[in-house]
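Every protein chain but one is kept in place in this view of the complex.
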Amino acid sequence: MSTSEYGVKRVAILGGTGFTGAEIYRLLSKHPLFKVEFVSSESKAGSPVDKHFMAARHGKKSNALKFSKIADLNSNYDIIFSCLPTGVLPQFINQLSLHADYIFNVSGDYRVTDLDLLQKHYPETLKHEFVGSSYYYIPEFSEIDHQVKVVNLPGCMAVATIYTIYPLLAHDLIENRIVSDAKTGSSGGGKTTTEHHAERTNNFRAHKVHGHRHKPEIEFAFKTYFQKEIDLQFSTYSLDLPRGIMVTSYSVLKEGVSEIDVKKAFYRTYSSTPFIHYFNSNTGHNSNPMIKTVAGTNYGEVGVYIDGKNCVSIASIDNLIKGAGGQAIQAANLYMGFPEETGLQSELEGAWP
Amino acid sequence: MSTSEYGVKRVAILGGTGFTGAEIYRLLSKHPLFKVEFVSSESKAGSPVDKHFMAARHGKKSNALKFSKIADLNSNYDIIFSCLPTGVLPQFINQLSLHADYIFNVSGDYRVTDLDLLQKHYPETLKHEFVGSSYYYIPEFSEIDHQVKVVNLPGCMAVATIYTIYPLLAHDLIENRIVSDAKTGSSGGGKTTTEHHAERTNNFRAHKVHGHRHKPEIEFAFKTYFQKEIDLQFSTYSLDLPRGIMVTSYSVLKEGVSEIDVKKAFYRTYSSTPFIHYFNSNTGHNSNPMIKTVAGTNYGEVGVYIDGKNCVSIASIDNLIKGAGGQAIQAANLYMGFPEETGLQSELEGAWP
Amino acid sequence: MSTSEYGVKRVAILGGTGFTGAEIYRLLSKHPLFKVEFVSSESKAGSPVDKHFMAARHGKKSNALKFSKIADLNSNYDIIFSCLPTGVLPQFINQLSLHADYIFNVSGDYRVTDLDLLQKHYPETLKHEFVGSSYYYIPEFSEIDHQVKVVNLPGCMAVATIYTIYPLLAHDLIENRIVSDAKTGSSGGGKTTTEHHAERTNNFRAHKVHGHRHKPEIEFAFKTYFQKEIDLQFSTYSLDLPRGIMVTSYSVLKEGVSEIDVKKAFYRTYSSTPFIHYFNSNTGHNSNPMIKTVAGTNYGEVGVYIDGKNCVSIASIDNLIKGAGGQAIQAANLYMGFPEETGLQSELEGAWP
Amino acid sequence: MSTSEYGVKRVAILGGTGFTGAEIYRLLSKHPLFKVEFVSSESKAGSPVDKHFMAARHGKKSNALKFSKIADLNSNYDIIFSCLPTGVLPQFINQLSLHADYIFNVSGDYRVTDLDLLQKHYPETLKHEFVGSSYYYIPEFSEIDHQVKVVNLPGCMAVATIYTIYPLLAHDLIENRIVSDAKTGSSGGGKTTTEHHAERTNNFRAHKVHGHRHKPEIEFAFKTYFQKEIDLQFSTYSLDLPRGIMVTSYSVLKEGVSEIDVKKAFYRTYSSTPFIHYFNSNTGHNSNPMIKTVAGTNYGEVGVYIDGKNCVSIASIDNLIKGAGGQAIQAANLYMGFPEETGLQSELEGAWP
Amino acid sequence: MSSLSCLVCKSDFSVEEDATTGEIVECSSCGQEHEVHAVHNLITIALAPEIEETWGE
Partner (left out) sequence: MSSLSCLVCKSDFSVEEDATTGEIVECSSCGQEHEVHAVHNLITIALAPEIEETWGE
């Protein structure tokens, strides 16, 4: 791909020592059109960025770029990628807005806008008023709105769930009762998770049976952006894996809907999405979505399986890439008018086993 | 426990080199009232049994007991434990019936008795007529019937599912639509599974989305033995674990049913089952069912979580023990009139992490 | 085993919320002759002990025993098991000595007594003078000395290494140059380890190539207690396992020493040790020491393999049990004159796979 | 990199359904200068190649290229990559030699040329006379010899070991006694390994303590190609990982050799090798070689750690890539005069954790 | 462009004239894979063989 026709953009990353911030830094180090010029960390401010990253292990390192505190961001950037824990961005948002055209935000802060939901699930967010405009953006389904300042990417388990049910809802194929069973790897909780390796390993357990924040997010997304009210049961589980999410959604086909209607809906939805791949043949378990083949990539795998009225749809993604950092870069590519796949294709993708 | 009041029973194991047969052999080596005198293997006939078992690694070994072919079983035993692949026991059943009071069978052959289901799911079983009587037996829920010859233990994922929904159905608390999402470790497929370690490890994937044989078994169990017709969606998934099953069942409470009704039903059902433990407090994820704390034991963990009308019930067991070998011994204890826990308690149970 | 002839001993555990303290508490809950009456925790003082333990998951719980601060230990106990981080016991040792006949200590504080080594490796220990007597005790090799107050158990990797080379040194079979390569699971670092699950999992890496504290301990043990000067290279590695240690020691046979001399030495050393099993047949990789078959038990596996002058000896143990808590109980059994295996045998030991 | 100046080469792969063959096929699908036109499989002959590969999961598939039997190879190719089990290539070698300029061979068949060693370790190879010329080639250390027909790549554990000791031997820094402790993931045995996932997982065990074929290979390599006689103890261990090898070599510095001499030797050896990276700072365990950061790449990590006379050198590689398929492509790049890194750089390399 | 009818969902879809034998073409409506059989420049299709995608097994 010739990228010479595009201008290079100046980028800042907030929360660069975190799991998702590190992924964005790593991915952008190979991106021809985004140049990282600021990386925040409160705990490592002053220390060279490259020393911190495993990603720089087999590449050239420089001491030139050092971590800075967020409060010291005072140049202007085309884009800020914000990878802060939920509740932190609101403390800085009004000031940061002055220094960037767009803020691509992977935290939960502005995903829902309903006051009741915010009060219940994001009380920290509400503590700081944000005077700008904000927007929930899924690269595969949302329109670009160049007027907004903050582009919020979806939650990792939320978006995997949305990939399983969007085609069904968009084509009005299912009853509104949906059960989603979501399993996630351990990086999903960020670098400060306290669960000991010895406890997590060789185990599988329920994480949040009820009350996960991604449930209202999914409901809100379908209601606000796609005008669908759903009746969702959403439960989460912990896998002994470093990365990866798999969500299965169970639903019931509406009277008269056939298997071929469902397959058509999925095929149409995902036939031209470069990163979400719908597997329409079902010949052996290796043709079903799995985690191993998406881990480390920006790809998602989607499958749907019909047995009579029973509809089971499955999606798998890497939580740190397609569920966070890669998703944000994909969104930024689209906002900047760059080819969607820029910097996100993997030459060595697909190692097996 | 004083066991001197009971007489020791003579036992044969069929399929002693398999995963479940080995577990029964290992467990019975410490059981004070069952004495193993015959162990079958076609492939290792003539070779000393103790040489084969990792379980004998830290114990005393003897060369006295050698593997025999099934066709060479011609003494009489109080009990035969049959751990053969589905389709094999029927070839020998009429002959074996003459040599044992009871056959405790962990394979799928006689679990369903409906001819259509047999034809569809167990065609191998139908090839051989069995003239004796057979019975589906779950230690926690079934009555003992001393008249039968073959006592069939439930399938491992089937019984874990049954533990999640039995209290709900027995107390008529839920609508009949149930979604069960079952995850299993790799020993579930027996020792001849061809999936390579390098492929299974570091992965999570769908196994059978539709069409697993435990679905008709569960439906049949509830219909025949508990007179309940259910509308079940049952899907299975593969974990990167050696052992263990977790099943989550999603259902909807009937109008007027409260959380406390549900908790009462679970509490009553499991208050006196020595091996199935209902966890009724939900304080942190460690109080939920998990696989790590049941692996290697005959215990099962059950939890139920209500959010409005949404009912989520979870069970975990070790597939090879509570899902097969331990279950069979527990059943045999009950049939022989022994204390239910004989030989199944673990002094070192509960290692963490 | 009839235990009625022995009197029950009163026990206190220090560091009861830690990994090794929890193992001792769990194991003693089934021990017929030790009764735990005090369990320390600074962070959970006042909270019921049983609430904290996964081990109590399938057993009867009581609220009677609550965690206490160490400073509040003022009754007298027959035995104190001390499971505190290195450097903590010395702060309390003189006071605690007044309240117990023996302190069985799994921390590193008093293992070496050479002042230079203490200064270099245990500066915290030196900060507090201890006026009593202390002793390094390996159940398999050391004599009981009833005069000492503090019985120090060996370090987990140190003792595994000692198991590999003791028979060789005791029988003077090898040159004094020894290379020991030690691999350990993640519980070895205790509950406060900061390495994230996502980083540890699916990895194998060097931990301490040089400078691990167990090196001077091993050298000191052989010098002081067995009068052997060794030239040891000792390096440690991190496994993606919750528990277990395997150490391989590489040495060179002295001129004239044969394979059979070596096998005799190992056989004699371990023929009557109830917990350390020497595997003298080498028929397939399952007859070699491994971690899976010792994890969760107080057993150790030892093998030795000769090729010409090359001697390779291997040992595996569970770091939390045979490397810490189980070892301490085994030592206490011996000190109290109880049968060595009391409370340490596992009825369900040996589950495979 | 502009590749337009080079001509595209026609390639055949033998053993394309195997683990290493699949990696070569996958890597070459992105290689601009090698075009795969023939892929052998006896078991899947006639079936479309792309259906078989997980690597094609997120790419475009074609049915055009079908697997063929080796005996049906009768066009001419610039290069054959041979990924057959040891003993198979010799059956076809004389015929194949007529159809290719070079055969890059990852199997063990022609690595040693000493007749005694062949007789002992490669009896199958000796059964068929090969009339052409053959050569042992390590991209980092060997000269290109355009006269040979068969270019043999080193064994995976052999080459990792060689990376640890080559700088030491080339600069004459160590005594000739070397202990190498090699740990490997499960794909090392190829797709037909019979060890069950449930047995391999959650374990660490000795594989071959003595007698591994890579020991004579290493000795032979140093003797023949580098004129160094070494006294090597080489033992192998099995990790619960899908891929990756780590080898630690323990040696003793010659009198007068300093740490800085050693560091200089490693630095010089690896300062311009594009795929082997020497880590000369040792600040925390993340700066040591590990498996996680090389798995899925053609990179190797090397470290060396001195304590007095004790020299410990460590290397890690991916067995299927740098230990086999990637190595062969790297060699072919060099033989063809292509830039060494062509097709082997990873844009998404370095994902963490 | 050849216009063909999907063997599963019956929708029409088109295939490039230069499609080669063995090529996989997807129905543009339901995604069903078909294998191209080209006979004397006339393209016909069959359902892509539902052989299990073994992918490295």
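All chains are identified by letter, namely A, B, C, D and E, in their written order; residue positions are counted from 1 within each chain.
The rule we apply is simple: a contact is a pair of C-beta atoms (placed from the backbone, for glycine too) under 8 Å apart; a residue touches a chain by one contact, two chains touch by 3 or more.
Given the structure is predicted, the values throughout are model-derived calculations rather than measurements.
S.K.: For the chain left out of this view, which of A:Phe19, A:Tyr122, A:Tyr136 or A:Tyr267 touches it?
M.R.: A:Phe19
S.K.: Write down which of D:Ser142, D:Thr273 or D:Ser287 is the residue touching the left-out chain.
M.R.: If we include the chain that is not displayed, D:Ser287 is the one touching it.
S.K.: With respect to the chain omitted from the figure, which of D:Tyr163, D:Phe220 or D:Phe266 is a touching residue?
M.R.: Of these options, the touching residue for the absent chain is D:Phe266.
S.K.: On subunit A, what residues meet the omitted chain?
M.R.: 17, 19, 22, 44, 47-48, 51-54, 57, 61-64, 66, 191
S.K.: If the missing chain were put back, which residues of subunit D would it touch?
M.R.: Against the left-out chain, subunit D lists 260, 263-264, 266-268, 271, 278, 280-281, 283-284, 286-287, 352-353.
Here, only the chains that are shown with their structure count from here on.
S.K.: If we define chain centres by averaging CA atoms, which chain lands farthest from subunit D? Would you check?
M.R.: The most distant chain relative to subunit D turns out to be B.
S.K.: Using only Cα atoms to place each chain's centre, name the chain farthest from subunit C.
M.R.: E
S.K.: Just curious, how far off is subunit D from subunit C if you go by their C-alpha centres, in Å?
M.R.: So the centroids are 40 Å from each other.
S.K.: Which positions in subunit D are in touch with at least two other chains?
M.R.: Where subunit D meets two or more other chains at a single residue, that happens at 19, 22, 53-54, 57, 187, 191, 196, 198-199, 202, 240-243, 352-353.
S.K.: Would you please write down the residue numbers of subunit E that are in contact with two or more other chains?
M.R.: Expected reply: 48, 51, 53-57.
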